[in-house]
Structures are given as structure tokens and as C-alpha cells.
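Every protein chain except one is present and positioned as in the full complex.
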Amino acid sequence: MTTDLIHWLLYGGAMGLIVIGIVGVVTLNNIFRIVLALVIAEAGANLLLVIAGYRFDAIAPILTGSSVNQLMVDPVPQAMVLTSIVIGVGIQALALALVLKVYQNYKTLDIREIHQRLSTDIDSNSGVISLLSSEQPAGERPLPEPSAQNETAQLNQGGDK
Amino acid sequence: MNNIAFNVALPLLTAFLLPIISNNSKSAARFIGPFVLLAMLGFALAYFNMLEHPIAIALGGFRPPLGITFHLDNLSLLMACIIPLIMLLLWPYANKEGYREESLLLLLAGSASGLALSSDLFNIYVFYELLSVASFGLAAANRTGAAFAATFRYLVMSGLGTVLALTGIGLIYTQTGTLNLAHIGLLASQLNNPVGLSAFALIVVGIGVKAEIFPVNGWVPEVYSTASPRISALLAGLISKLAVLVIIRLLVVAYQVPEALNLLLVLGMLGIFWGELSAWRSRDLKRMLSFSSIGQLGMVLVAFSIPGEAGMFAGIAMMLHHLIVKPALFMLTEYWNGAIDKLKGAAKSSPLAAILFMIFALSLIGVPPLPGFWAKLLLVNGLVEASASLYITALVVLLTATVIEAHYLMRTAIHIYSKGKKKQRKKLHQTPFNLTIVSVFAVVLIVALVTLAPLGNKLNKIAAESSDRALYINTTFSTKQAPMRKQTSLDQQMSKVQ
Amino acid sequence: MRNVSALVFASGLAFLLLVITWQFVVGGAPMLIGEAILQQGADEVGAANLVTSVVLGYRGIDTLGEIAILFTASTATSLVLSSLSTKSSSNKKESIRDEGTILASSASLFFPLLITLGMYIILHGHLTPGGGFQGGVILAAAFFLPLLAVPGRGVNHSGLALVEGFAGASFIVIGIIALFQGNAFLQPFFSHGEMGSLLSAGTLPLLYTAVGLKVGAELSGLLANLAEIGEIVPESTDLEESSLQTESNGS
Partner (left out) sequence: MTWVIALMVIIMLAGAITVLFVESHVSAIAATSAVSLALSVLFVILQAPDVAMTEAVVGSGLSTVILALALFRINKNHGKQQSEQNDA
């Protein structure tokens, strides 16, 4: 009975973390929060892997004098999780660097607004008259044209170097 | 002293040392990258020439299911040759500042080779992550606000994908207790249940972020139109194919069940549908090409979902064709980056580029003498022979998509060949350097056209070899490295196979 | 529109994952390779900590890939943030604040302690829990604490680059040496030694030291990049300011 309960708790916890993280990533609007949700989803996947290698009444996979002939848990998923935790932190740092730069350029953390600005920027960079820009209320946020010009200017500078 | 592990180790080693090299000698830092790529090409070609039957190499010297193995057959070595070749073509020779982009490109080359060769599920995941992170850096290398925003969305989608893929790998591990692809193939019957199949679905959707598969390809148009054309060419041409390669390995070795094939078929059809329609609606060349790339990868997926050798043959042909055509077209957008109606007069300003564009566009549509026709014909044949109702639906979708494709590509061609204002024309002039690169791709395409028959035979052999599940498994378990010390239940299981 | 489709996707996924949870056979997964490694890992690799023998022995190339990912992330981060760091270096003099003496001295007190702890954890990675990753993070913390305590101190980026370059390279070179000895890439060599002693498990302690130094240097670089005491200002004003500065310098 208790083993059943423990399994349910553990698997439920891991799947819960993954689901909460993914729901967060797709529904949250703040890009800083999205990074947090991603971290949580990753933690859930890591927990799932460790659970996959667990068995009851076993000890940690470290050989000592007293551990001869004792049941041990699986070392392979643990090694995998070690790797994936460190990978996760690298990606997280890169994501935050991008958040900083996006905020610096667009002065907002709202993903919807960023997305809209992004498509207007792409449109104006390629010279397509945007349908979106006419929908934007004038005066509420800086108009896309000047920023787009800045960007082409930067691009040209990059090309000159 | 020729070992394929160099193809992964050498670029990584150079990338690690590049900051130090660049501090001491700027010119050495500029030359070492192409040199390493040439060396990689040499190693891969050496193996490619002497390979008679597939072999597996145990890294670290540990017997296959325990350690990590590299699987060397014609398909993986072909990719291992193509990776340095394309990288050499798209290398930023003109880049004089900084070593960071070169470093990222080398890491991309190393991880891509690892992804093509590896036959261990978690190792594939690690190389895939390395590939992702390197491509994030490259996508943001333009350093404009739009590029940062597009890369951020790319990173989030990709991060979501890797969580899903890792979950899938975890599920497979709970079902089989192993990570080696061949060993998983051996235990494939344990995966033919809801858990195993959803693991497959999770991995397909997860890895599919790079392969531009239908529900997770929102990043494609944004990244390709904000990154520099070289990077878009690399991502659309090479990286997407490697992700597809991982999916088909898993499919061939472990998931030869109708559910998995149908999943790929449906995702492929949705990809074709969505990609081609969006390409038709888009009004600038970069986004049109990005969406068309989604559509083309959908066709590749549909091809691989046809069971047996025919599907593999058609899939590999489609894949290689797209690998040549799409990077070339993206390279043309370096100077033709505006809206389609601003391309007027482009043919006047650089006629060679216009001719090259026509060749690639016609091949992409599948107009008869060109290789693209032949690849599409294989796919159509495969679909007709498969003859299930779902495959016939795919056939209808494919033919409709071809019509749409022809319409938007020809619409662009008409704009290119129409007269334009003189002032505008100047902007559309392609540099000789860029034209040379595109011409190289065109030469490859034409050589493929001339040698269609022997090439077809060779590809057919590759397809036969890589769709052979038993061969893959036996290859892995016949590696004779590292003596076993104790007999375990695992060994008994292995001996049963042999 | 985005929210609706995203919610449909997420709830579908949630449903799938919960159904899977229902399907799990309670009683644990089969442990094929795990069991085999538990049985023969001690003989084949010689590390008392079997997780370490998996990380550096059986799955050594995963670890190589992983330190490469950290390196890539740090390179990409500095590529993304590089305009900021150049700016902050010009502003460095302004941003030095009056730091607390207690904070500064305690940071310098912690420095040797953390370095020792980090190295201890790295060197005992093949015997006890811990190893290159954990020790590397502690090393990074050791280098980062003074930076927090004394803002504007800056990091020696070229020194970090030297450490991370050579640490990463030595991991690969150890792998290649094994190759030249006629073994496979990254195959552990040297004698296994006596199980449980510090000098055992062949090349594993060397590899873990390389990993530790690499992780430490990489993470310090990342943290320094993110923490560089510069203000984020829009790039346009950034340009204006710098042009103003040069003008004033010229006059």
C-alpha cells in the first residue's frame, strides 16, 4: 500500500511539475516568468529520470566496505540527470541574457507586445507594408518606424566593419 | 590512426582553444576553422571509402549496451561528409572581428557530426542540446532587437521541446531499462503500448522543433528573417535534416508500428498544408522561403512515413535535394531581402543570380529534367504503392501543395524578370562572392542531374541499408571491443540475438 | 488566438502525461544496463562512486558534450551581452560604490575556504558524492563572491579564458591520448589502483579536475557577464552618450 502511494506521489509530482511548467510556458505573458516556468518543467523531467532508476530498499550506488551484496539504485539515470541539470543552467543563463536584450530594445516584458513589435520590425525591414502597424494605437508606444530605421542602420554598420 | 571520434573531438577542441588562439594571433584564429572542417571532411571521407558494411564504434571502449556507440553506415557517414562541406561553403570568411561566431560554428559542426553518428538516446539528446545552444548564439549574432526577440522565442520553443524529449527518453528508459538505440530496438515489443508510443510522440515533437515539424515551428519565419542569410541557410538546410535523421533512426529501429508511421504522416501533411499556404500568403522572399522550407520538411516526413524501403529511398532523396536547394535560395536573399514586389529588375542587375534562382525554383517545384522532379516522383510512387486511404489523402495534399508552390515561386520569378526602376536595381546587385557560393550549389545540382542513374543506385543501396532494422541491431552488438568481465543476464540476452 | 491554441496544446499534453502516469506498472522499471554496470563497474573503471564511473567512464562523451554546452552558452551569452560589457567597462569608475569593509573582508576570508572546499569535492568525486560539477559551481561562487562584495572590481576575462580553454582541451586531449595508445576515444587508462583511495580509478580524477575547472571558469564568466555593473540603456542613447564623451574628450 505504501509503495503504491509513494509511486503515485513521485510520478504525480514529476508529471505535475512538467505539466505546470509547460502550461506556464504557453500561457504566461511575461518573458521573465516564461524562463522560470521552463526551469520548473526541466526540474520535473529530471525528477522523472531519477524515479525511473529507483527501487525500494536499495542504497546509493557508492561502493564502500559495508555495501557488498546490497541492492543499489540505478546509477545511469543519476548520471544523466547530473548532465541535464548543468545543461539546464547554461540554457537558463542564455535565456536571461536574451530577456535583458529584448527588454533593452523593446522596453517591455510582455510576450504579446514583443511578438507584435517583432512582426512589424520584420515587415518594415523587408519593406512590406504592415497590416499590424495601422492597428496600433498612436502615441501609446513608440512607433515602429524609427526603431526599424535604427536597426537597418545598425545592420549597415555591421556590414561596413 | 583514423578514428571517427575526431569528427566530434577536433571541432570541440578547437572551439575551446579559439579564444586563446585569437588572443595571440588573429590570423591563425581565422584560418584554423576551415582547416579543422577540412580535416573532418578527410576523416569522414576516409571511412566512407573503406566502409563495406556498417560498423559500430564503442566510445570509451565499453561494450555496446553499456557504453555509448557511434553507428557508422552509409547514411550517417554521408551526413558526416555533408556537414563540413556545407559549413565550408557557408563559413564567414569575411568576418574579421571576434572569434565567437567561428567558435559557435565549430561547436555546431562537432555536435552535428555527433548527432549524425551517435546511436545512444541520451547522447543524442546531449548533442541536440549543444546544437540548439550553438544555433541560438548564431541566430542572435546579428545583434538587432528583432533578432534577440526572435531568438528568445526560438529558445523557449526549443527549451520546451527538449523538456518533452527528455521526458520521452525517461519514459523509454522506464519501459526498457536501456538507452542504446539497438538495444531499444531489441526490446521494441515492450514499447508497443501507450507509454512507449507517447514516448515516441514526445520525442518527435521535442526533436521536431529543429526539424520544423508542424505544431512547433512558429519560430521558423521569425528566426530566418532576422538572422543573417548564412545562418538561415545552415539552419534550414543542414540542421533540420539532422533532426529528421534522429527521428527516422528511432522510427526504423524501435517503432515500426502503424501508429508511429501515421503520426509522422499526419504531422507531415499538416506541415505541408500550413507551410505552403503561408508561403503563398507571404509577401517577402525570406519568409516565403522559410514557410516553403516547413512545407518541404513536411514532404520529407510524409516520405519517411511510408513503410519499408520505398519510403526511405524517397525520404533520403527529398532530404538531400532540399539540403542543396534551400541553402542556395537563402544565400540569394542576402541582397534580395525585400518584399517580392521590390524585386523588380533584379534579373537586369544580376542576370546570373536570376538564372540560378530559376533553376532552384524549378527544381523545388519538381519540373521534369531537374533532380527535384525525380525526388517528388519517388515520393508519389511510394504513396501510390502504399495505397492506404491516409496515404492517398497525403498524395492529394502533396499535389495540391505542388500547384501552390509553383504559383508562388513563379510569381516571384515574374517579378524578378520584370523591368524595374534603375535606382532600385542597384540595391539588388549580388556580389561575386555570394554568387560563387550559390553557383557551387547549382553545380552540385546539375552534377546530380547528369549522374542521376548511378546516384539513384547508390541512394537505393543507402536506403536499403538504413531501413534494415536487424542490420542496425546486429552491427551494434558485433563490436569486438573491451572484454566482458562477468556474465550477466544482459549477456545471455545478447547471445540470443547473435 | 495564441492563448486558445496554446491552452489546447497544453491541456492535451497534460492529459497525455496523466494517462501515462496511470499506465505505469508500479514496482519499478527494468534495470538492464544499470544492473550490469552495478555488477562490473567496479572492475572495469575502478571508481567507488558508480555514478562517477558512469559520468566519466561509460558515458564520458556525454560529459564532454555537456561542458561544451556550458562553453557554448557562455560564448553565446557574451556575444549577446557584449555591447553592454564594453559600455560598463567605460563606466567602471563611476559605478564603484562605497563598499562595506565587513562585506569585503569576509568575502576575502571566504575565498580560500571556498576554493579548498571546491577542490576537495572535485578530487573526491570518484569516491564520495560530488565531483566536477558541484565542485566547479563552488569554485565559481568563490570567484564571484568578491565581485558581489566589491562592485566594479571586474573579472580577469583573459585569465578565465585561459583556464576554460586549457581545462576543456585537456579533457579532450586525455581522450585522444587513449586513442593513440590503441584504445578507444576517452577510454580510461592508468592502473585502477586500490579501490577507495584518492589515487584510484585511473584517469577519472584527472578528468573530473578538468571538468571542475572548466565548469568553474565557465560559470564565473557567465555570472560576471550577467552581473557586470552596467546599466541597460537603449542602444540609440548609448551611441549618443559615447559620441558626447568623445566630443568632450576632444575639447
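What to note about this one:
So that you can tell them apart, the chains are marked A, B and C in the order they are listed, and the count of residues begins at 1 in each.
The criterion applied here is as follows: contacts are C-beta pairs under 8 Å (C-beta built on N, C-alpha and C of every residue); 3 or more make two chains touch, one makes a residue touch a chain.
What you see is a predicted model, and the numbers here were worked out from it, not measured in a lab.
Across the whole complex, the hidden chain's contacts among the shown chains comprise A, C. From the options C:L56, C:A76, C:V137 or C:V211, the residue with contact to the unseen chain in the full assembly is C:V137.
Think of the hidden chain as still there; on subunit A it touches residues 2, 5-6, 9-10, 12-13, 16-17, 20-21, 23-24, 27-28, 32-33, 35-37, 39-40, 43, 46-47, 50-51, 53-54, 58-62, 72-73, 78, 81-82, 85-86, 88-89, 92-93, 96-97, 99-100, 103-104, 107, 109. Mapped onto subunit C, the interface with the missing chain covers residues 49, 51-52, 129-131, 133-134, 137-138, 140-141, 144, 219, 222-223, 226-227, 231-233.
The rule we apply is simple: only the chains that are shown with their structure count from here on.
Looking at which of A-C and B-C shares more C-beta pairs in contact, the answer is the pair B-C.
In this assembly, B is the chain whose CA centroid lies farthest from the centroid of subunit A. In whole angstrom, the spacing between the mean C-alpha positions of subunit A and subunit B is 24.
Here the CA centre of subunit A is 18 Å from the CA centre of subunit C.
Subunit B and subunit C have centres, each the mean of its CA atoms, that are 29 Å apart.
For subunit C, the set of residues touching two or more other chains reads 9, 13, 17, 20, 24, 29, 31, 33-35, 37, 58-59, 62, 65-66, 69, 72-73, 76, 80.
Touching two or more other chains at once are residues 122, 126, 129, 133, 136-137, 140, 143, 148, 164, 167, 171, 173-174, 179 of subunit B.
Those residues of subunit A that touch subunit C in the shared complex are 3-4, 7-8, 11-12, 15, 18-19, 22-23, 26-27, 52-56, 60-64, 72, 74-80, 82-83, 85-87, 89-91, 93-94, 96-98, 100-101, 103-105, 107, 112, 115, 150, 154. Put simply, subunit A touches subunit B in their complex at residues 18, 21-22, 25-26, 31, 34-35, 38, 41-42, 44-46, 48-49, 52-53, 76-77, 80, 83-84, 87, 90-91, 94-95, 98-99, 101-102, 104-106, 111, 114-115, 117-119, 121-123, 125-128, 147, 151, 154-155, 158, 161.
Residues 2-3, 6-7, 9-10, 13-14, 17-18, 20-21, 24, 26-29, 31, 33-35, 37-38, 41-42, 48-51, 53-55, 58-59, 62-63, 65-66, 69-70, 72-74, 76-77, 80-81, 84, 128-129, 133, 195-196, 215, 218-219, 222, 225-226, 232-236 of subunit C are the ones touching subunit A in the complex.
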